[in-house]
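Encoded as structure tokens, here's the structure I'll be asking about.
For this depiction, one protein chain was excluded, whereas all remaining protein chains were kept in their positions.
Each chain gets a letter, A, B and C, in the order it is written, and its residues are counted from 1.
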Amino acid sequence: MELNAVTIGFFIFSVFTLGGGIGVVTTRNLFQGTIWLMVSLFGVAGYFVLLSAPFLAAVQILVYIGAIAILITFAVMLTRSVTRIRERYIRTVPSFVASLALFLVLLFGVTVPIFGEQNPEAIPAFVMTTRDLGVALVDADGYVAPFLLASILLTAAMIGAIFIARDEES
Amino acid sequence: MVPLWMYLAVAAALFCIGVFGVLSRRNAVAILMSVELMLNAVNINLVAFWRYSETGTDLLLNGYAFTAFVLIVAAAEAAVGLAIIITVYRNRRSVIPEEAVTLKG
Amino acid sequence: MDELCTGLCKLMAEAGADVGLAQFVSLLVGVLLVSGVPLVTVILLIWVERKVAARIQDRIGPNRVGPLGLLQTFADMLKLLSKEDITPTAADRILYNIAPLVSFASVVLIWAVIPFTPFHYGVDLEIGALYFVAIASFGTLSIMAAGWASNNKYALLGAFRVVALLVSYEVPLVFALLAPVMLAGSMSLVDIVNAQTGMWFVVLSPLAFVIFYISSQAETGRAPFDLIEAESELVAGFNIEYSGMKFGMFFAAEFLHVFTNGILMALLFFGGWMGPLFYESPLIAFAWLGVKGTIIYLTTLWLRNTVPRLRIDQIMAFNWKFLVPLSIANLIFLSLALKILQELGMAPRDLIGASFAEVLPATIVMLLINLAMTVYLLGIMRKRGREARRESQAGAALARAGAAGD
Partner (left out) sequence: MNVLNEWAFVGLFALMAPIFPALPIVIAWLFRPRKPNVLKSSTYECGVETIGDTWVQFRVQYYIYGLIFLVFDVEMVFLFPWAVAYNGMNLFGFIAGFLFIFLLTDALFYAWKKNALDWK
């Protein structure tokens, strides 16, 4: 594998993604955890750019860094006694062993068999535009059903969450 | 270009970090954040498979659109999950899932 | 930048340099050229802002350092450089120091997609319009991080209010942004400007522009939405603990953001570089964009220095109960009318390169729809205002009666 902009980008984003992920599960402070989560998800957005899906990358940043980070921070502040619990981890060793085992299974079950099998140069360098996605979203042969279902899901989530989170007295 | 297996390896690692967080953290908000990590690991895989697949034009968008829908589900999950955590906290002054056992017989 | 880059690449490659290195260097030169524009502008902006504010308030403003006080900014910079920089002991050191950098960088990053002339721009991303909305979310997060990292009650409270304000006004902002995207059929800013050869989008959809204007005023934290600077309630807001150059960075970011929004509005609604003779020379095109952006920028300054600050409950009610429904209704009516016109063949399917005569029928219909909506809205607002006045009068009378009874 030669060293070019894409591979350099891949390694930088890997550091972001995995470092952020480790930060999320190890940091004791929940706000710092949120920031680590955003670092990780920013790395994922970088992958999307490398995989020529820039629209998804923008969406990733817009939804996660723009909205979910804010939402998590608000929730952290609303449940503040969180910081007072001293004991924050349970079953540390078994969880670590379990997740490591899962990683090895995934690595040897899924990743290693295709090791070196893919010749990336053979992949056609097609460019998918946002217009294609827009046409497919509302096409009867495309994704119009999931598109509308997504809308219903969002409506239900919003109504449900407002119903749950509202103060009872008001 | 980066070969496919490297994306899969990173996604697997991210997924397992998320699994570790879900299993070992006590705080419900931290568990939710770990779930978000797992969902994103899945998204990396979806987009990577989409990019490297050589299927016909009919399937050209499947991975792409599927990722967008996973994003919607992740958002809905975060919204409702956090609302539940806030309500449980208000009623029981606790954010530890093991302690919210009112519905247990 | 496009030709310049290839030109530089070619020159370096011919001189025997490594092709990868040549590409990198030419990209770097492009980045420095494009980012130089906002960095030079911001120095001037601070002076403009202070001078205009002073004139509106019947003062003279900076006039000591240099001709007309033009060098005042450099004097201020020297002052800020020599200030002691205090990091509170209780603060989260890393986040506290990163937050101002992210805040400024998030504004500078928008300039990567801004086209200065038809041929000179950093990049023409296919998702340009979505890009600058996404980049803005870094700014929001940096404010939250600054407030939290300061470990100060006022800072945290200020940051929360500001973030709630920012996210609320992003909804109408993006709904208004959908109008030019829909009309142009593209998110690329170059395409959006090119689609305005026949008619500026501000004429096709004036309400979208008004909504965009109001919400970008809120996004930059300017009066009447300047909760960021609510000195009377929050001491100073989220940046209370910041001093010296880091405080200066938050300030510079705000000033630059206002001007950036002016340029964006010029591109999205006022035809960008379009104007008499713009095709003659890139300089003329660039000048037209600058003139339009500056005029919009000056009106925001005018507004900022004229109106009083609203309370947070009023700001939120105005957004969620007026601006958001209006922006959704505007989008629905716009798309409905345009689709009907397109089906009838009265509007071109593709506005890019469409002539004035082709767009004229659609323009007249759009203007009529917008006029009808505006009249309806003004009616609602008059009714609401009358009710509010009656309520407050009744409340005052009640209070007087209570005071007399005691």
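Operating definition for what follows: a contact is a pair of C-beta atoms (placed from the backbone, for glycine too) under 8 Å apart; a residue touches a chain by one contact, two chains touch by 3 or more.
Quick caveat: nothing in here was measured; it's all calculated off a predicted structure.
Within the entire complex, contacts from the absent chain reach the displayed chains A, B, C.
In the complete assembly, the contact with the undisplayed chain comes from C:Leu101, out of C:Val19, C:Leu44 or C:Leu101.
Contact with the undisplayed chain is limited, among C:Leu71, C:Ala223 or C:Met316, to C:Met316. Against the chain not displayed here, subunit C makes contact via residues 2, 27-28, 30-32, 34-35, 39, 77, 80-90, 100-102, 104-106, 108-109, 112, 122-126, 129-131, 150-154, 156-157, 160, 164, 167-168, 170-171, 174-175, 178, 181-182, 185-187, 235, 240-241, 244-246, 248-249, 252-253, 312-313, 316-317, 320-321, 324-325, 328, 331-332, 335-336, 338-339, 342-343, 349-351. What subunit A contributes to its contact with the hidden chain is residues 5-6, 9, 49-50, 52, 54-55, 59, 62-63, 66-68, 70-71, 74-75, 77-78, 80, 83, 125, 127, 130-131, 133-135, 137-140, 144, 147-148, 150-152, 154-155, 157-159, 161-163, 165-167, 170. Considering the complete assembly, subunit B touches the hidden chain via residues 68, 71-72, 75, 78-79, 82-83, 86.
Just so we're on the same page, only the chains that are shown with their structure count from here on.
Taken as a contact graph, with one node per protein chain and an edge wherever two chains touch, the assembly forms an open path, each chain linked only to its neighbours along a line.
In subunit A, 59, 67 are the positions where the chain touches two or more neighbouring chains simultaneously.
Within subunit B, not a single residue touches two or more of the remaining chains. Residues 20, 92, 95, 125-127, 130-131, 133-138, 140-141, 144-145, 148, 156, 160, 163, 167, 170, 185-187 of subunit C are the ones touching subunit A in the complex.
Listed in rising order, the residues of subunit A touching subunit B in the complex are 1, 6-7, 10, 14, 17-18, 21-22, 24-25, 30, 33-34, 37, 40-41, 44, 47-48, 50-53, 56, 59-60, 63-64, 67-68, 71-72, 75-76, 78-79, 81-82, 85, 87-92, 94-96, 98-100, 102-103, 106-107, 110-112, 114-118, 120-124, 126, 128, 132-133, 136-137, 142-143, 146, 150, 153-154, 156-158, 160-162, 164-165. Per the touch definition, subunit B reaches subunit A in the complex via residues 1-10, 12-21, 23-27, 29-30, 32-34, 36-37, 40, 43-44, 47-48, 50-52, 54, 60-61, 64-65, 67-69, 71-76, 78-80, 82-87, 89, 93-96.
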